[in-house]
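For chain A:
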Amino acid sequence: MEKKTIVNPLLEIRNIETYYDLIYAIRGASLTVAAGSVTAILGNNGAGKSTILKTLMGLIEDQPDKGTILFEGNRIDGRDTEDIVCRGISYVPEGREVFEELSVRENLLMGAYTRRDRDGVRRDFERIYDYFPILADRTHQWAGTLSGGEQQMLAIGRALMSRPKLLCLDEPSLGLSPILVKEIFRIITQINGEGVTILLVEQNARMALNIADTGLILENGRFVMKGPSRDLMDDPNVQEFYLGMQSETSAKGYQRWKRKRRWR
Partner candidate 1 sequence: EEGVTATEIHIGQWGPQTGPAAAWGSVARGTDAYFKMINERGGINGRKLIHHMFDDAYNPAKTKAGVKELQEGTGMFAWVSGVGTAPGLAVRDYLMERGVPWVGPSAGSLHWVDPPHKYLFAVYPLYALEARALCRYAVANMGKQKIAIIYQNDDYGKNGLKGAREELARHGIELVAEVPVNVTDSDLKPHVMKLKKSNAEVVLLWTTVRHAVMTVGISKAMRFQTQFMSTSTCSDFPLMMHISKGAWEGVIAATFAELPDSGYPLLQTYKQEAFDQYAAKGERWGLFYYAGIVFAEPLVEAIRRCGDDVTRERLVQELESLKDFKGISGKISYKPFDPNDPSCRQGQSQTFLVQCMAGGKAKQLTDWATID
Partner candidate 2 sequence: MTFFSIDNLAIAFGGLQALQDIRFDVQAGEVFAIIGPNGAGKTTLFNCINGIYRPDAGNIRFDGRNIQGLRPDQVARLGIARTFQNIELFANMTTMENIMLGRHVFMRTGLFRGAAMWGPRSFAGREERDHRRQVEKIIDLLRLQAVRGKLVGALPYGTQKMVELARALALEPKLLLLDEPCAGMTAEEKQDMIFWIKDIQNDLGITILLIEHDMRMVMDISDRILAINFGQPITIGTADEVRRHPEVLKAYLGEEDHRESAA
């Protein structure tokens, strides 16, 4: 994949710290997302990946505690979520969060809430149904009764409806079938090709690093590794813990007693 040169950072997170009440979740993380790039954040369970995105979206009240977030050069930390969204960031939350008692169609409509151009919205409807044909079949079904994967598609589709500048995805491939995982990543690349910047949190490290320009690894609320995704893929530690290479030959008994290694 062609390396994109860093033109100007679309999003810049500087040294943010986030607390959940007394739990210190993000311990000073900085990150720059270049316009037009795909950035992937990897990390273990509980590392704080989702928290970074939530902080960015202004979803955690009174947070970040310290640090600044710049979007297109303007400070957005401490602002209302609605405001941040209107500036052109859209977000696929962890756990889908669809509107359960609205139909699929209405969910998508809500995604386009900030938009005024009716024709564009109609075209985007087509586009989403194109990406995910099964959603078209379920147009009038309540989103709450969709299958897990369908809900995930809906959440992604909904986020795409707003035509964002920056798209933040929290584990988009969660619960999707292999064919769809591929499809999702293909769509992400395609959207990226259309000029949308992508910030991606993924467990599926291989796929994520495959399409990302930059990768970051989060441990315990701090970034422990940053770099072009190629470099990360070649790193032995990353290979062992995130890409699962070493365990290819794994057998019972060996893995069980394996010590959990962490960068600390």
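Candidate selection criterion: all candidates are chains of the complex that A comes from, given by their letters.
We take it that a residue touches a chain if its C-beta (ideal position, glycine included) is under 8 Å from a C-beta of that chain, and two chains touch if they have at least 3 such contacts; residues count from 1.
Bear in mind that the values here come from a model prediction, so they are computed numbers and not experimental data.
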Touching candidate for chain A, same complex, options 1 or 2: 2
Touching residues on chain A, where the partner in the complex is candidate 2: 20, 23, 44-47, 50, 94-96, 134, 138, 141, 145-150, 152-153, 171, 174-182, 203, 205-207, 240-244, 247, 250, 252, 255-256
